[in-house]
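In this view, the complex is presented without one of its protein chains, the others remaining in place.
And then chain A:
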Amino acid sequence: MSPLRRFLRMPEALAGTAILAVLFAMALAAPLIFPGDPQAIAGPALLPPFQDWSLPLGTDRLGRDVLAELFHGARTSLAVGLAAAAAALAVGAIVGTLAGFAGGLVDDVLMRITDAFQTVPSFLLALAFVSAVGPSLGVVVVAIALGAWTGPARVARAEVLSIRERDFVAGARVIGMHPLEIAFREILPNALPPVLALSSVIVAAAILTEAALSFLGLGDPNRVTWGGMIAEGRAVLRTAPFLSIIPGVALVLTVLGVYLAGEGVIETTAVRRSLS
């Protein structure tokens, strides 16, 4: 049975993929369906959902279209989640490979740095970084990656430690390849699968962290974010609960989708590896 068919047989993986597909579609279609600024004032303030079909999900306290904000918010959430996870994975894989392959002093230094980052709660680190540098999309990505790269680094190092003793590595040494070339061209690609398995968790965590930062007012104020929408809705929670509930549900579904799809991928690849 091919991995793809095995993947398709898992209902939770399918559900996750479906959610993610919808999400990506939303993010890609946002500028087409809602051209112009999603923060523009589109109608009367605090219009409840399903009242006016030109504003199907209603409007917020300033009269901005909640549906348009939701679509554009999906872009921010996904962009930040994917970018932060990519940065964390890249940094983690490089640090882990270097540490594992070089060993000795380099390994010690790099791993102690990793320890240092791991002892600080990653959300606090992100909070401190954003409030010091000032909120903007790039800063938020870096802030989240700052707390997320240690996991991949440790996994990569562990993998590299076992791979570097294999015969093909010894072979590469014998033919006189440069150590860095061996590390990154021979070892890293083989160490990567378990590191990538972490990606779904990291993406999910990154999306949540971004939402939490925006909720606390540390997101980029010039972009729509779901966390920011929830925070704004909180002031009118009793009179217009939909303003917090709609982006909240979107956030839950996104994280769930990323996680389920990621689990599905891991399951299928894990079975394949154990079979081989």
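Going forward, contacts are C-beta pairs under 8 Å (C-beta built on N, C-alpha and C of every residue); 3 or more make two chains touch, one makes a residue touch a chain; residues count from 1.
In the analysis below, contacts and distances are computed from a predicted model.
UniProt lists the omitted chain of the complex under the protein name "ABC transporter substrate-binding protein" (options: "Ethanolamine utilization protein EutJ", "ABC transporter substrate-binding protein", "4Fe-4S ferredoxin" or "Xanthine dehydrogenase family protein subunit M"). For the chain missing from the display, the contacting residue among A:A116, A:A235 or A:V249 is A:A235, taking the whole complex into account.
Among A:A18, A:A40, A:A90 or A:V252, only A:A40 touches the chain that is left out of the view.
For the chain left out of this panel, the touching residue among A:L62, A:A90, A:L180 or A:V252 is A:L62. Annotation for chain A: contacts to the undisplayed chain at residues 37, 39-41, 45-46, 61-63, 131, 134-135, 217-218, 221-222, 234-240.
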